[in-house]
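With one protein chain removed, the remaining protein chains of the complex are shown where they sit.
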Amino acid sequence: MEHPFEVSYLRWIVLLPLLGAVVNGILGATLQKRFGKNAISLIACSVVGVAFLCAVAAFLHILRLGPEHRFLLDTLVAPWIHIGDLKVDIAFWVDPLSAVMILIVTGIGGLIHVYSIGYMHDDESYWRFFTFLNLFTAAMLTLVLGDNLLLLFVGWEGVGLCSYALIGFWYKEHANTTAGNKAFIVNRIGDAGFTLGIFTIFWGLNSAGHGTTPVFRELVPVAHYLQTVSVWGIPAATLAALFLFIGATGKSAQIPLYVWLPDAMAGPTPVSALIHAATMVTAGVYMMARMHFVFSLAPVAMNVVATVGALTAIFAATIGLAQNDIKRVLAYSTVSQLGYMVLGVGVGAYAAAIFHLLTHAFFKACLFLGSGSVIHAMGGEQDMRKMGGLREKMPYTFMTFFISTLAIAGLPPLSGFFSKDEILWKTFSGGHPFLWLLGFAGAGMTAFYMFRQVFMTFFGESRADHHTQHHLHESPPVMTYPLIILATGAVLAGFLGVPAALGGSNRFEQWLEPVLVGGHGHAAHVTEHAVESLEYLLMIASVGIAVAGILLAYQMYYRKTLSPEVFSSAGGGAFYDLVYNKYYIDEIYQATFVRGTLALCWLGANFDLYVIDYLVNGAARLTAFIAWLNGWFDNLVIDGLVNAIADGIFAIGNRLRQIQTGSINVYLYVIVGAVAAAQFLPRLSSEMLMPVLIAVVIALAVVGVLALLSARRPLWRPPILRGDAPEPH
Amino acid sequence: MEHSVLSLMIFIPIAGMVAILCLPGQAQDLVKKVALAFTIPPLLLGIWLFLNFNRATPELQFVVKVPWIAAYNIEYFVGVDGISISMVLLTALLCPICILAAWGIDRAVKGYFALFLLLDAAMVGVFCAMDFFLFYIFWEIMLLPMYFLIGVWGGPRREYAAIKFFLYTLFGSVLMLLAMLALYFSVTTIDPGTGEKMHFQLAPYFLGALGAWNIVYGALCALAQCFIEPKDMKKLVAYSSISHMGYVMLGMASFTPQGINGAVLQMFNHGTITAMLFLIVGVIYDRAHHRRIDGFGGLASVMPVYTGVMALAFFAAMGLPGLSAFISEVLVLLGAWQRYKIPTVMGAATVILTAGYLLWTIQQMFLGKPREDYAQMHLSEINARELCMLIPIGVVVLILGVYPHAVLDLLNVSLLNLNKIVLAAAQGTAVALH
Partner (left out) sequence: MSIALLDIGLRHFLLVSLVVFALGLYCVLTRKNAIGILMGVELILNSANINYIAFSHFSSGRYDGQIFAIFVIMLAAAEAVIGLAIVLGIYQNFATIDVEATDNLQG
């Protein structure tokens, strides 16, 4: 691990799909108009195809390296965020874990791209679909290839965005966009938790004085220092694990944040297959496996994870029992299967969880694409009650769907058996018999509802209307070939991880061991010896309950010897109602969280409108009142004084102006008189000069006051300026 | 060039204002073109500044220091360091864009653009001024054209808005003046750069909590715009702006390298993204003459390109990765978590609300079936001029999302230095940890 093998082709695994998205996103509308839809899909599929080849190359590359050196690194943007001691680059890495993931994403993703060529063929916004599909692939690859937490988070948010855009792909329907919003917002809750998890790790290591790196390979050796610091009395490791798990519950649709996934079925079916079954929803599981070194430090958090996983597995399975929408059944099944993966993580069986992730990607993608094929043939009908008898009409779809159903039901030797059993066994052997029981019951339900689906859809008499029946057809090869490949994978993938108890060597676990070292420790050593018989027993039990589930479905929906009424009316139908209405969880969330938030909003807005604005306006009113008082004072007192003085002066002037006779003779007399009088001034002694001057001033003042008293208002009018008033010509 | 670049950036718009005042009032088109022409050189100078800025030093650069009022030690002292250069660049980038956005003005065109150029000059001046007195002068000059721009060319109730704006900012600036005077009498030189001597006393936890409160409160009020009358899109953007500025406060109050870098980066990103959002509101308002969120629907079918640009801006505001605000918000929260737990949880949880109001707006305005009354509304697709103003910002948002180092590199050294100074000054005071 110390010496990463530097390569420069990993970037293309991410950049090629991104390039496809950019080209199609900017030029797509034009290309589609000029060169037709094939140009769009050619670009979109070829970039993913080449990315797949790069992924295979990377896989072969690390295969050649020794188990301890399986590690490639490709640094794309060198100083990405370098602040203080935080140094993060955009760098991609491939280790055994991410190698598995990129093969799933590009491989299964590529098949789904090909399938979409057929499925979306009649859609006007063909280019937009492939743009987002490519963008999603790029984001998902960033998520799994990122060599640090922040880059993982970039991909994490990116896939969320694409999921939003693709769920609401047919945006003219209000329900679709609402489902998109729901998916995004619920995921955001998880994202907030996830970011806090990142921060906690960063802070914890910083406080413990052991660097501040978010890079995985640098975190592994120092992670245990997270136990040395705590916040709110919780060790940082536990808190970080719990926060990260909140992120995982959002993305991987666990209780309590699973509600978005069933609604997400509003998107086109290839989207459901790619994003909401094979890849994006497994991101949470991948992330927890990636961060196993933190989870392993926090037994409390691990117990929470395991419990939530097991509860989700059975909870979603019960809802799946009563759904009639072909995609919704698959959606709840996905939630349930994700629950198994999370359970695997929770009991420390990271490799088993990733193994189940891999097999699930095959069979669930196949199931979704198969259901898409059915919906395509049925002209958009998704209600299984209106299907039936499609077996003859759609042989390829039926065969692949059936094989995948067997796989998910956990029948040996199909892939689902190996992976699910591995998780259940690790749960049991890890000391969680109750959780094992939940998972075990869930397995039976899974078998039941999946075969219920198969029987309702493909067997019996067709319940579709005449028009639809007339148009029934098998899907084109571009859609069936991916189905066949995926079904093959669903059969064969299990052999990668045949457990030791069945004579295999569990190669998958060995493959991941360098990455997950120390992770599965406490579960692994129990399996060493003497418990193999117990393992056989549990295997037989889970196969048995799966067969029981299948037989029950066979009786109820194929032979119809047993009416579903028997169960649905049990307990006065209350239980059935509860399950059919998905435990009213959506309604409860709506009534509490959504309404609560809206009430807060209302409060905030009104606070802003009334309190803040009133405070401001109140301050303004107060100021205005003071200003009014001031104005009053100004008008009456200050202005009164000023006006009185002005009036006095005007009055004096009014009297004095009479001196101005306008007669030159008078002026001349005054001048002569004054000159004559002036002859006497020098003769006045200096003592006399002042009294005389004062007497003159007093005389003038008396004249002024008299003039003031005798004046009639207005003493003075503003002069009318010439030109002011219009003059008649 | 070295010494004159900042002064040129300040005074070229003023020259433009004079030039516009000399033009005949009827030549509206000419006035607009001249105004645009006078904002281009500062933009080019800004690019030059960006390329020639020495990122390795926290010192002030491109300094001009000329005694002005010697008796009070007041100087014409301009310069930029890592903190202010980002704001100078932002201003230089946004001014030509805002002039393009104002192309539709048809009333008192000359006055509008003259005032706008004055505003431009004052803004650059505020960010470059390194003397408190000079700073205060630019600050006040800035308010004046703002007042008139709001009061004369604003929407309905513009006089009310203008007076409110003016009183609020004046209130703030009077307090600021008091603070400056206090500093002046305690420090004797009044350069903001000499913070070492400041008597440092504040309650950082309070600031952090205030920032978090801003984030949550702004987001709640913005969300309320989705369902409480009058459902004004512009108000929504304004409240979201409040929310986003809360991150700045939270980051600043954290006094961690990541926090303050994130805060200043967030200031820049907020500038670009909120500008984009307001411009986007303007585009639709120009066409429909209203901006009620529930007055639209299905715009994606009518105006696809506009919808694409809108999506970029909205998702940037949401803080999605690959877009600039992601980096700054993550950095702010990362930094803030080091000191404040609850405020950071609030800030991190607000991304849910942010997603809520933005997505609901998108759903109500852009998604769904197109409405039938659009035929009368003449809703034409976004035109070349509007694209010219939105695309450059969008490109900046994208580039900074992938390569934030371009701006972080400018800030980092100065901010680390500042943080060191502040923390050293705060040694004696109680910086609330945890």
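As written, the chains take the letters A and B, and residue 1 is the first residue of each chain.
Just so we're on the same page, contacts are C-beta pairs under 8 Å (C-beta built on N, C-alpha and C of every residue); 3 or more make two chains touch, one makes a residue touch a chain.
Because the structure is a prediction, the values reported are computed rather than measured.
Trainee: So which shown chains sit in contact with the chain we cannot see?
Mentor: Its contacts among the visible chains are A.
Trainee: Quick one: which of A:L609, A:L636 or A:V672 touches the chain that's been left out?
Mentor: Touching the chain that is not displayed is residue A:V672.
Trainee: Tell me which residue among A:S533, A:T561 or A:S663 touches the hidden chain in the full complex.
Mentor: Of these options, the touching residue for the absent chain is A:S663.
Trainee: I need the residue numbers on chain A that touch the omitted chain, in ascending order.
Mentor: Spelled out for chain A, the touching residues are 656-665, 668-669, 672.
In the analysis below, only the chains that are shown with their structure count from here on.
Trainee: How many angstrom lie between the centres of chain A and chain B, each centre taken as the mean Cα position?
Mentor: Chain centres of chain A and chain B, defined by C-alpha means, are spaced 26 Å apart.
Trainee: Write out the stretch or stretches of chain B touching chain A in their complex.
Mentor: 164, 167, 217, 220-221, 223-225, 227-228, 256-258, 261, 298, 300-301, 304, 315, 320-322, 326-327, 330-331, 333-334, 337-338, 341, 344-345, 348-349, 351-353, 355-356, 359-360, 363, 366-369, 402-405, 408-409, 412, 416, 434
Trainee: Can you check the complex and tell me which residues of chain A touch chain B?
Mentor: 29, 77, 79-86, 90, 150, 153-155, 157-158, 161, 164, 168, 171-174, 177-178, 180-181, 184-185, 188-189, 191-192, 195-196, 198-200, 202-203, 206, 231-232, 597-598, 600-605, 608, 616, 620
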